[in-house]
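Right, I'll just put the structure down here and ask away after.
The other protein chains are all here in position, but one chain of the complex has been omitted.
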Amino acid sequence: MPQLLFAIVTMMAGVLACAFYFLASNWLLDRIFPSQGLSGPKASRNLRISSAIRPWLFMLPALLALAVYLVYPVFESVRLSLHDRSGRDFVGLSNFFWMFGDGEFRQSIFNNCLWLLVVPAVSTFLGLVIAALTDRIWWGNIAKTLIFTPMAISFVGAAVIWKFVYDYRAEGSEQIGILNALVTYFGGAPEAWITLPFWNNFFLMVILIWIQTGFAMVILSAALRGIPEETLEAAVIDGASGLQIFFKIMVPQIRGTIAVVWTNITILVLKVFDIVLAMTNGQWQTQVLANLMFDWMFRGGGDFGRGAAIAVVIMVLVVPIMIWNIRNATRETGGH
Amino acid sequence: MTGLVLKDIRKSFGAVDVIHGIDLDIKQGEFIVFVGPSGCGKSTLLRMIAGLEEITGGDLLIDGERVNDVPPSQRGIAMVFQSYALYPHMTVYENMAFGMRIARESRQEIDRRVRAAAETLQLTKYLDRLPKALSGGQRQRVAIGRAICRNPKVFLFDEPLSNLDAALRVATRIEIARLAERMADTTMIYVTHDQVEAMTLADRIVVLSAGHIEQVGAPLELYEHPDNLFVARFLGSPAMNVIPASVTATGATTTVELKGGATATLAIATAPGEAGKSASFGVRPEDLRITTDGDFLFEGTVSIVEALGEVTLLYIEGLVEGEPIIAKIPGIQPVARGESVRFTAERSKLHLFDDSGKSYRAR
Amino acid sequence: MTGLVLKDIRKSFGAVDVIHGIDLDIKQGEFIVFVGPSGCGKSTLLRMIAGLEEITGGDLLIDGERVNDVPPSQRGIAMVFQSYALYPHMTVYENMAFGMRIARESRQEIDRRVRAAAETLQLTKYLDRLPKALSGGQRQRVAIGRAICRNPKVFLFDEPLSNLDAALRVATRIEIARLAERMADTTMIYVTHDQVEAMTLADRIVVLSAGHIEQVGAPLELYEHPDNLFVARFLGSPAMNVIPASVTATGATTTVELKGGATATLAIATAPGEAGKSASFGVRPEDLRITTDGDFLFEGTVSIVEALGEVTLLYIEGLVEGEPIIAKIPGIQPVARGESVRFTAERSKLHLFDDSGKSYRAR
Amino acid sequence: MSGATRSPLSIVVHLSVLLLVALWTLPTAGLLISSLRDKDQLAVSGWWTALSTSTQNLVQRAASPESQVEKDGKFVIFGNLLEGQKGSVSAFGYSSREPAAFAPGQTAKLNDGEQLTVRADGSYEIVSDTRMEGTRGQRIFFTAAVPPRFTLDNYREVLSAEGIAASFVNSLTVAIPSTIIPILVAAFCAYALAWMRFPGRAILIAVVVGLLVVPLQMSLIPLLKLYNGVGAFLGVPAKTYVGIWLAHMGFGLPLAIYLLRNYMAGLPREIMESARVDGASDFDIFVKIVLPLSFPALASFAIFQFLWTWNDLLVAIVFLGTGQEQLVLTGRLVNLLGSRGGNWEILTASAFITIIVPLIVFFALQRYLVRGLLAGSVKGG
Partner (left out) sequence: ADLKFKPGEDARFNWQSFEEFKKGYDLKGQTLTIFGPWRGEDEALFKNVYAYFVEATGVDLKYSSSENYEQQIVIDTQAGSPPDIAILPQPGLIADLASKGYLTPLGDETKKWLLDNYAAGQSWVDLATYKDQNGNAQLFGLPYKIDVKSLVWYVPENFQDAGYEVPKTMEDLKALTEKIVADGGTPWCIGLGSGGATGWPATDWVEDLMLRTQPPETYDKWVTNAIPFTDAAVTGALDEFGWFAKNDKFVAGGTAAVVSTDFRDSPKGLFSSPPKCYLHHQASFIPSFFPAGTVVGEDADFFYMPAYAAKSELGNPVLGAGTLAMITKDTPAARAFIEFLKTPIAHEVWMAQSSFLTPFKSANKDTYANAPMKKQGEILLNSTTFRFDGSDLMPGKIGAGAFWTGMVDFVGGKSSAEVTAGVQKAWDAIK
C-alpha cells in the first residue's frame, strides 16, 4: 500500500503546512513587535502596529487564494468578454450587443428569474421546516440523514434518478417513470414532463430543491440549536403554540442565518448548470444563463468572448446581494 | 379554586438527583416564597411547576387535577425567568405584548396593559428599544412586565429582583405585593435570595436545602421559631450566631454552658434526660444588645466594625473558632476595633438546638 | 502606583449619550463602589475602564499613562461580568484556569490557585461540570472565581453577588473584603445595587445618576451627610422619607413647617434670606422612633405593617400625597393596622434640602 | 421543551416528517432498487414493479439444436424457460405475431413440423421426427408471472473495475486536505472579518459574497495556464495534489468564509471580552474560544466541502489529470460508462458507491451540530 502511505503523508504535510503558517506568522509578529513585558509608549506603539497587522496575517492565505482563484479569473472574464471567440482580437461591446439581441439569452434571463424566485424560497422554507420538525422527534437524525442524502449524490446521479421519475412512455404502455405511473394510476394521461414548455422549468427546479433542501436544513438546524432555550420556554409559557413559537420566536432569531442560506442558494442557482445540462441541455425552453455560458464556452471549440460576456452578466446579477451584504456588515460594525 | 398540590415530587438530571421528594399544599391565592441556598433546586422546582422540566417522580396537581403531562401553555401560568429570557428580536413593547397577542386580545387592551405595566416598572422610555440596548436591570424589569401583562392563575417568579437597585427593588416589591393583593385569587410562587423580599411578600415561606424542604411556615414563625439549625441560620442576615454548648440544667427553663465558659438560661422546657447532652446555642445578631451590666451573656473583643449607617455590625472573634460572633446594633455605634464589649439578649430570643440540629422548641 | 484617573470621560451609543463626563481620581489600593439606579451607566463605565467599550471622549489614565487605546489584556485588569460570560465549552476548572494558562503559569500554580478559589466559593464539587449544568448562582460564583484566580492590578466587579443567596452573599462579600485587604495594592472597582455591599466594602462610594456623578465619599459620610436629595434617597432602605416643607425660622437652628401642619426644628444653620422658601424635609425610616410624648414630630395612621423579625416597617399614609412615610422600628412591634402612632426623631438626624434638592448642610 | 413534545401536535409532526422523508427518499429509493435490478429490466418496467410479482411477456430462445437427443426415434430438445428461477407460465407461442396463442401444457405445431410443448413450470420440449438443423434455438414467446428478482451484478461490475481501489485512495487524498485546509484558512479569515477591527472590513465581506458567484468554468483556463507557468518555472509537474488542494480551497473559500463569519459574528460578545480581559490574544481567543464554539458551523461546512470535493469531476480532471494514476473515483466510475453513456445500471450502482463515504462523513459530523453549545455562558436575552 505505498499509495496509501503516500496519500497519508501528503495529506499530513498539506494540513500541517497550513497550520504551521498561522502559528509561525503570529509568533513572528509577536517577536518583531513585542508588547508583553515592555511598557510605555514603545509597547503601545508596537501594539498598535501589531494589531493593525494581525487581521491581515489572519486573512492573508484566504485573500491570496481568493485573488488567484477567483478575482483574477473575474478580470480575465471581463477582458475576454470584450474580445472575439479566440480571445485575441478586441471587439468592444459587440458580444454584449449580440447577447441582448439573442432570443435564447432572453429566454435564459426569464428562466433564471423563475429559478431565482422559486428555488431559494422553497429550499430555504422546506429546510427550515424540516430542521425545526426533526429537532423534536426521536428519529430526527435518521430523517435528517435521509433528507440530506440527495446532497451526497453527484449531479450525474441526480439526473439519472430524476430521469427515472419523469420518464415518459406512450399512453397505454407500461410507465417506468413514477410520476407518470401515478398519473395513469389515477386515471390521467401520461405527459412528457420535461418537454412541456414553461412548466418543465419547474420540474427541473424540483431537482435542485430536492438537493438543496439538505443544505438549508443542515445550516438552519445548527442555527436553530443556537437559539437560547429560555426564550422558547418563555414563549411556551406565554401560551404560544408550536407554530407561533416557530414563526414568531425561532424564525426571527435566526433571520441572519436564513438570509445566509437564501443568499447561498440564490448564488448557486445563478451558477448551476449541471441539472439543466443533463436533463434538457436548455431544450424545450429551459435554457438558463449558466448553461448558456457553458455552451458558448466549450461546445465545438468554444466562443470565449460570448461565454465570458454571459459570465459577466451572471456576476453582475449578484451586485444587489453584495450591496445588501455590505449594508448588513456595516450595521453590525456600527453596533460594536 | 386554583390550589396547587405537590406530592412527592422528584427530579433527577441523568444520574444526579436534585429534588428528593417535595410535598407541599398551596392554597389558591397564597403567596409562597421558596428560599434556599444557591443550587438547592428552587429554579428546578419552579420549572417543574411551569411544565418546562419533566417531572421525574411524584404528582403535581393544579385544581385537583394531575398536570404532570399538561403542556405549560395549558396550565394557566406566567413566569419571570432568572435569566430574563427576553425575545431578542422584539422591542420591549412587543416583548410585553407577545402573550396577549397570542391570546388575541384587542389592540387597545394590549396597549393599555403594556403601558400600565411599563409605567409601574419605569420602562415607558424604553418601549421601543431592543433588549440588547438595555441594562441588566432594565431587562429584568421587562421580564417582569411581560408576566404582569398576562392574567394568569399562577404566577411564578424566579428571582425577579436580583438585578434591580435598592430603590427600584423596593418599589417593584411593593408593586408585586399590591399585585398579589389585587389579584387575590392568583397563586404566586416566588423564588428569592432576599430576606426582605421573602419576609415581606410571603404568606408562607418554604425553606429548601439540597432538594428537600427544611421548613414551611409563615415568615415570622420561621424567623422566631426555626425548626432547625439550617433554617435558623438561613433566615436573617447576618446569620444567627451559633455557639456549641452543653445542657447543664433541664426543666421549665434550660441552662446551658457555652463554649468559652459563659452560661445562659433559656425559656425552653427540656426533659431531664437531656442534661449533659451537647447542643447548639443560637442568638441572632440583631437580638444582641450591648450592656455594661454584670448580667451579660458573653463578652468579646471586637475585631471588625462595619458601620452601615442605620446599624452597626460588630464582629467578635475568639469565642467560637473560625467564625466570628456578629452583633447588629442599631444606629452608629462608637465602638472601636479591639474594644472588649459585653452582650446580652432577651431570654425569649435565645435558641437551642439538639445535636442533630433540631430545635428544642420544636421537639 | 496603580492609580486610576478618569478625566471628563464620556460615552455615547450612536446618538444616545449615556455618560456625560465623569471626573474621578482613584488611588492605588482603593476600594471604589459605583452605585446608582438601574441604567445610569455603571456597567458602561466599568467596561470603558476595562477597555471593552471605546471611550467616546475624555482620558482614562492608569499609572499616569493614558490607556484609552490600550487593549484590555494589557491593562492588568480582571473583571467579573454582570452576565457571567463563562466559556461554555470549558469546565468550571478550565474556565478558572484559562487566564493563567494564557499567562503560562505552571501547572501546579494553576491548580493551587484554582482549588483555593473554588474552596472559597464552594465550587469544589463542580469543578468538572460545564457551565450549562450549573445553577444561576453557581455560574456567577465561577465568574468570580475566574477573576480571583488572576492577580490583576485592578479588579472590576459588575454586580458579582446579585444571584447569590444571603448566606453565600455574606460569605462572598467577606471573602471579597479579605481579598481587598490581602491585596492591599490592588485597586477594586465594584458595581452593586446592594446597600450593604456598598457600605461594608467601599472605601469610597460613587453615586451615579443618569451618566454623571452625584456624590463621591466614604460610606458613612454619604449616609449621614448626603449632598442632595438624590443621594439621600438613594442610599438607605427603605429610602429616606421626604416631606415638602417651608422654612419658617432661620438662624443657628432652622425651623420648618411640614406639609400637613407639623413643625420641626433642625440643627442646621441657615441664612436669614432663606425664610419663607420652600424646602424638602427628610428623615430616614430607621431614625424614626415611636413616642407617646406630646413632643412628637408627626402623627399618622399606620396603613401597612411589615414585620421582618429583626425590624418592623410601618407605612403611614396620608401625610404626603402618593407616598407613604415609612418607619423602621427595631424588633417585632405590637402595632396594628389602622392605629394612629406618633413619631419622633433626633434633631441631628433630620435633613433639609433646598428646592433644587441640595442639602442645606452641604451649602 | 419536554412539554411541547407531548402535545397532540406531535403526531402531526411525526406524520409530516414522515411524509417529507418519504418524498425525499422516493427518488433515491428508485435508484437503489434500480441498481439492484437486471439491466435489461431497467428500461422496461418501473422500479416499483420490481418489488412484486409481475406478469411479463418474455421471449426465450430454446436450447440450440446441438443439444437434441434421440429418444424413441424422435429428436427432442429439453429445457426450462425460467432457467431455474421461480415463476409460472400462463401462455406461450412461437410466433411474434401470436405470442400467447397456447395455454401451458398444449402442444403447438411449428411451421417446420416440430412440436413444442411448454408446461406451467416453464419446462418445454421440442419434438421432431427428423434431426433438427441450425445453431440457434427456436424462439419461444411466453407470458409468465415472475417474482421479484435482484442481482448484485451491477455492483460487482463496478467494484471489480480495474484501479478502483487506487482511485478511491486518490479521491480521499484529494478530498481530505481539500476539506481541512480551507476550513482552517477560512476560519481565520472569518474570525478577522467578524471580530477584528480594521479598515475596509465591510468591503471585504461584500467582495467575498460577490466571489461566491464566480462561475467555476470561467476560472479553469486562466488557472491552468498559471499552473503550467508555475510548473515550468519550478520544474515540477503542473498537475499535483497541492495544486488541486489549492484549487478546491480557492473555490470553496467564499462559501466557507461567508458561513463561518456569519456564525462567528453571532457568538456572544461577552465571552470574547471576557477572554480578552483574561489576557488572551486574538490568536488565543480564536484557537481556544471561537474555534471550539464554532463547531456546528465548521462541521456544516466540512460536510459541504467534502461532498463537493468528493463528487467533483471537473476540477479533478483539469488540475489533477485523467491518467490512470491520478483518476479520482468519480472519474473512474464515469469512465466505466461506455463512450455513449447510458449504462444506467452502472450509473445507478456507482451513484450508490460514491454516496457511501459522504454519508459516513455526514453521520460522523452530525453529532457536532449539537444544541446548546452556548448554553449557560451568558444570561439575558
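Which chain is which? They are A, B, C and D, in the order written, and residues in each are numbered from 1.
Here, contacts are C-beta pairs under 8 Å (C-beta built on N, C-alpha and C of every residue); 3 or more make two chains touch, one makes a residue touch a chain.
It should be emphasised that the depicted structure is a prediction, and the values quoted were computed from it without experimental measurement.
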Among the chains present, which touch the one that was left out? A, D
Where D:V318, D:A351 or D:L365 are the choices, the one touching the absent chain is D:V318
Answer key for A:T10, A:S94, A:N141 or A:T195 versus the chain not shown reads A:T195
Contacts of subunit A with the missing chain: which residues? 86, 98, 102, 159, 163, 167-171, 173, 192, 194-195, 276-284, 295-303
I need the residue numbers on subunit D that touch the omitted chain, in ascending order. 39-40, 43-44, 57-59, 61, 95-97, 99, 135-136, 139, 141-142, 220-221, 223-225, 227-228, 238-239, 313-314, 317-318, 321-324, 327, 331, 334-343
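Convention: only the chains that are shown with their structure count from here on.
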Taking the mean of the CA coordinates per chain, how far is subunit B from subunit D in Å? 63
What whole-number Å value describes the gap between the mean CA coordinates of subunit B and subunit C? 22
Scan subunit C for residues touching two or more other chains and write them down. 71, 83, 133-134, 136
Taking each residue of subunit D in turn, which ones touch at least two of the other chains? 1, 3-4, 7, 281, 372-375, 379-381
Report the residues of subunit B in contact with subunit C in the complex, numbered from low to high. 13, 35-39, 43, 82-83, 133-138, 141, 159, 162-170, 193-196, 199-200, 219-220, 223-224, 233-239, 284, 286, 306-311, 313, 328, 330-332
Looking at the complex, which residues from subunit A come into contact with subunit B? 228, 230-231, 233-241, 244, 248-249, 252-253, 255
Subunit A contacts subunit D in the complex at 3-4, 6-7, 10-11, 14-15, 18-19, 22, 26, 30, 51-52, 54-56, 58-59, 61-63, 65-66, 68-74, 76-77, 126, 129-130, 133-137, 140-141, 143-157, 160-162, 164-165, 174-178, 181, 210, 213, 215, 218-219, 221-222, 225-226, 228-233, 236, 241-242, 245, 256-257, 260, 263-264, 267, 270-271, 290, 293-294, 297-298, 307-308, 311, 314-315, 317-319, 321-323, 325-326, 329-330, 332-333, 336
